[in-house]
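Would you mind keeping the following structure in view while I ask a few things?
Every protein chain except one is present and positioned as in the full complex.
For chain A:
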Amino acid sequence: MNLTEMSFDDLMEEAYGLPGGKAKLELLEQAVRVADAAGDIDQGYEARSEIVELGSFHGYPMKALVAFSWQLGQYDKNPGRFDDYSLMWSYKWVLDRITAFADISRVQIENLLEDMKTRFAAEGYSSRTYHYYRAHILAELGELDASQAEWDIVQTMERDEMSDCQACEQHHLVEFLAKREDDEATVKAAEPILKGKMSCGEVPHVTITKVLFPLLRLGRQKEADKLQKKGYKLVKGNRDFLYHQGEHIGYLTLTDPIKALEVFEEYIASSLDHENPVDQMIFNAYSAKMFRRLAGESIRFQVKLPAGHPCEHQSGEVESLAKHFRQLALATAEKLDKRNGNAYYTTLLQQL
């Protein structure tokens, strides 16, 4: 196959046939190049729509952000040419992960939120989604009280076509309660999801890890163990769930550390070139914790690291691995805290 000789349609067709991942991304990026070279805005828009979706749900949030930026610019320059509904929906995906990049300032994030609010209002949607994402973003910035205030507003408003599905909304609530470290409320809020009454493409995948630690602390390990097995199957193999794969490592470190090591080995490669710094940070932090735990064992571990990993030659030294991963995680946490103006993430890492 010679990529450079393929037409836009061929590239797109081949891309549609692939599962979400790097190979698909590459085809789409090539399709963008072909479209741009031909000056075909519609094709460029189509291929970028796919990149936004792929990037948002398969672990390339930066690519999604860049492709979306191009789309929004073209949307403004060519009124009426593109579908507003799906573009506005993509806006939410982009905002969902925007706080993960420490280089993006608070002012810039605020500006984007306001921009979304204005655009949604212009299309006739309510400001509920704005408050909902504001609540999410504030929670990600570590301002839980301010986030709570937004949540309170959301509760009073009616859902509309731009609202996330009910399962996603319920999940966000669970996530928020977990951040508040309210174990009982977390488990309670997760109940409808865990019982299968609410589900969607990513729920309960992402919800399960949120209740594992609370259940363990509440003395309900049996339930937690069962959920962990179920949840792990759901997030297996998709790099978009690196954060949750990290949380599985964290939980297994407490209950079955050898299994935790297996999970680590499975995902270390995809964590290396992952685009989401927060997901990487959580993965690294739990990995560090696992290596500290393994260092206490009397057996010697030979850790399987992928080619080119900076610690390739220390694969038998779990203590130095613990240090390496901890430093990586801390470096990100410090950058995030500096941007956020608090000590939320460094404190979080210490508590893990």
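In this section, contacts are C-beta pairs under 8 Å (C-beta built on N, C-alpha and C of every residue); 3 or more make two chains touch, one makes a residue touch a chain; residues count from 1.
Note that contacts and distances are computed from a predicted model.
Protein name for the hidden chain, per its UniProt entry and selected from "Rieske (2Fe-2S) protein", "Ion-translocating oxidoreductase complex subunit D", "Molecular chaperone Hsp90" or "Urea ABC transporter permease subunit UrtB": "Molecular chaperone Hsp90".
Contact with the chain not shown here comes from a single listed residue; of A:65, A:178, A:224 or A:263, that residue is A:65.
When the missing chain is restored to the complex, the residue among A:8, A:101, A:176 or A:264 that touches it is A:101. Within the set A:74, A:221, A:255 or A:320, the residue that contacts the chain not displayed is A:74. Although one chain is not drawn, its touching partners on chain A can still be listed: residues 1, 3-4, 17-19, 21-24, 26, 29-30, 33, 36-37, 62, 65-70, 72-74, 76-77, 98, 101, 103-105, 108, 111-112, 115, 237, 269, 273, 304, 306-308.
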